[in-house]
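A short worksheet on the structure shown next.
Complex shown without one protein chain; remaining protein chains in place.
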């Protein structure tokens, strides 16, 4: 139950700090017999890695992953999969002045008071760099889910700071550094980021994630509800301050007659449920939306205190993402994949013998589900 | 790691169905030496119980709790605390037609497909009645937190359907059936609910919860972040579709210079963080907001299917809350208390020896924190 | 991970004290669709209950179990199964003098120092009475294992104090109060116990348990080995001081050429492994042997101290088993069943898709396995 392990049956235990020698994780409980190579994992890591556009941190990391165990002759063996990524670009001197002061909105203050000691270099353990092992583990989960159920998990940026990004098509997402599903809005996004960078400020973002082809029945009824575990995983992603499933906060002002998705022999009509009812998957697409706060490490000077409690003014230099949300899409996808594989294994543990006669209705009828 | 247990060190394992003989829970890991009586628990249960106004279900349950173990001569012993609540008003015949059909927006469909068998009486295990043991357990957590840290956990209704409820004062909350912090708006809320009931429809709600006097340092850094565990607990509450911490979704369009709460020797200025930075409590009030969807059991007829997959029309009679959000406030408070006590115990397990020299700054300077 | 919960997927969370109002447990993770009635559970409880011969405690308890949840129309639903047993014969006054003194060999001393408070009535939480809920839960596990795999789990007394009990036949076991597999030795056992009782003393016992028809492949490779979890469960039974699997301590002086059970197309020859190799079941019978220490509550006076640390002489009156081993057989069987079902579920979670071409060889060839 350590605080650095995600999952119950398919578990990911991570280690590492932003500027230590390496980061990585141990993936345990993976079903044996899954074809797996470094390339499968590297492809996902490359989607998240820094330095790929001027809108993200300029730290240079190849994020090259090494599989240390758990794979034999190209297949998972059921033994734990050790994954290692060496840190290559630790310029610790950039962070010298951070050691004795606290940044508004940053984990500096809480780590110091919790542990009485803090690896301040690049945020140490609290750095978003630690999402790389999560993405690596998520690549394995995604592959298994896809082979087993045909599951497809995709995300996109739905809002950048004050700019909503209307969904146009999934096809655009891989074509830009923002994971935006909309080509026309790209110049606006670029300008917005350029202005921010010039101001030494940062902004938030909203990311949506959708999982399609999910079997009905995943999730535990009372506490480990599928949506509860998704909320847990997503709120655990650095800088996330809000999570919605399906209609989310819009459901507050809906009527029951409007919110409940009707069932027809051809499928559900609508997906206000976001693919989860009573904590258990319906078979419809699972839709999640998350709010990411603006980065706390900015050049703009702000009032704060030092370790002795004296008032000071803080400015943060060094290499930081002006919007951590830009690289969050593959991470959110990975977290969703990790929750889903864990519940898929839990479900078959308890219910492998269940046979129901009712046909599972299709995920949703054409046109009724917005991503 | 069973799906009916909440927590890691202070655990709550619940059992029961809406119309079975009894519901209850086992609370394990409670520190010994806490003065505890049935009355401490009953007081919280009475805040949640049904039948107290015309706006909630008319089911008559006294929700009388019996302490079966773990308390000796008025004090907790450290042994598990068994809590039992007999169901008194099971009119199963009300639900006869539910057995073969699925209600839009209800867990009927998912339970049936997951388990191949379903206790349909009153929603069985998926009923909101199962929140009673959570409230009972939460009463113990609240009491310990209050005695140890002076912690106060309070919630209120912030929106009912389309009606936002401006915060006026905590003093009003216990005076009305809605847990509304605003006396003037009560006639509007009453009228809204009366109209809904007449229409045979239901509505959603937004509930805010605030925990004050929380020590700095609670929460694990990577996966069991304090806010992640809060999101997990809240999203696991029946009908919840969204969770926010601090500024929540509003942080998407904030700038970093605006979002980060400045630190001063007198305290934080503002609380966009909602009392959590990097997954660890700051010492400021923890602020949580949740979206509750409208009840799925309504009299309004809707298209659905039966167990054989045939199209039918569903209407639900029987006794249901037209807005489950009305009774959700004490439940959300309890869940927050349960997460906090668990993390308080986890924190001292690892960090009991930590001594930091920096003074902990006050929660917040006067006027800077809205509930 | 609470200390009163056994198992990972099929979990048993117990509560209660010897002289409180009730004892019981919550069984979570049970596969749905298992036919289950109170009678299934009561039959096992009756094998363990006190007062059935003059050689055990004369406390009168019917140990009547009530199923509170998780069963609907005679079948498990997949929801947690709440089980309740009311205590009926609490004569607390018998134990008055125990409150301020510590019995040599008893948990009195450690509970007091751990918790600073202690329910001393009848041993409180440390009483062997708390094995009743384990037996109740074990009855469910046994039934599922039997229906799923044809598993049969049986135990017997192999030694009573200084008297070894040669194995004659399983048929004798249910015919006597000792669970002895040997009718001829019964008069000796009776005399031995009568002499002990006259002397106000107590004795130990050795119990053997065997599980037959176990699928190959149960157990995790490194830490949750099947034999490790068996050792954990058995050492957790009150008064157990030693656990052996297969050849146990005899394997110390065996040669490798002698210990390793040869494989033949007809099956393993011998079972020094006790049905477990590398922590994973072989398909052979699983054989376990446990050492139970003599009861610590005896009439014989012994030196001890009181709560203030003063030297005193202790004598324990009241109703106690002079050999807790006599009623331990059904408990040890239950614990083995609980470990096996948990691993059966864990195994299919990870490995449900595994298909191997090698035929599973039979458990053992005729005559090669001693119980």
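Order as written gives the chain letters A, B and C; numbering starts at 1 within each chain.
The working rule: contacts are C-beta pairs under 8 Å (C-beta built on N, C-alpha and C of every residue); 3 or more make two chains touch, one makes a residue touch a chain.
As the structure is a prediction and not an experimental result, all values here were calculated from the model.
Chemist: List the displayed chains that the omitted chain touches in the full complex.
Modeler: A, B, C
Chemist: Give the residue, chosen from A:17, A:108 or A:321, that touches the chain omitted from the document.
Modeler: Only one of A:17, A:108 or A:321 touches the chain omitted from view, namely A:17.
Chemist: Considering the whole complex rather than only what is displayed, give the residues of chain A touching the chain that is not shown.
Modeler: Residues of chain A in touch with the missing chain: 1-5, 8-9, 11, 13-17, 20-26, 28-29, 32-33, 66, 68-70, 72, 75-82, 84, 114-119, 124-125.
Chemist: Could you list which residues of chain C touch the chain missing from the display?
Modeler: Residues of chain C in touch with the missing chain: 1-6, 8, 14, 102-107, 109-116, 125-126, 130, 159, 161-162, 196, 201-206, 216-225, 227-236, 238, 241-265, 269, 272-274, 276-283, 291-296, 298, 300, 302-305, 307-311, 322, 346-347, 351, 354-361.
Chemist: Identify the residues of chain B touching the omitted chain, counting contacts across the whole complex.
Modeler: Residues of chain B in contact with the hidden chain: 1, 9, 29-33, 78-79, 148, 221, 345-346, 348-354.
The rule is short, and it goes like this: only the chains that are shown with their structure count from here on.
Chemist: Suppose you list every residue number at the chain A-chain B interface; are over half of them used by both chains (same) or under half (different)?
Modeler: same
Chemist: With chain centres defined as C-alpha means, what is the inter-centre distance between chain A and chain B in Å?
Modeler: Taking the average C-alpha coordinate of chain A and of chain B, the gap between them is 26 Å.
Chemist: Find every residue in chain A that makes contact with two or more other chains and list them.
Modeler: Residue numbers touching two or more other chains: 1, 221, 346, 351, 354.
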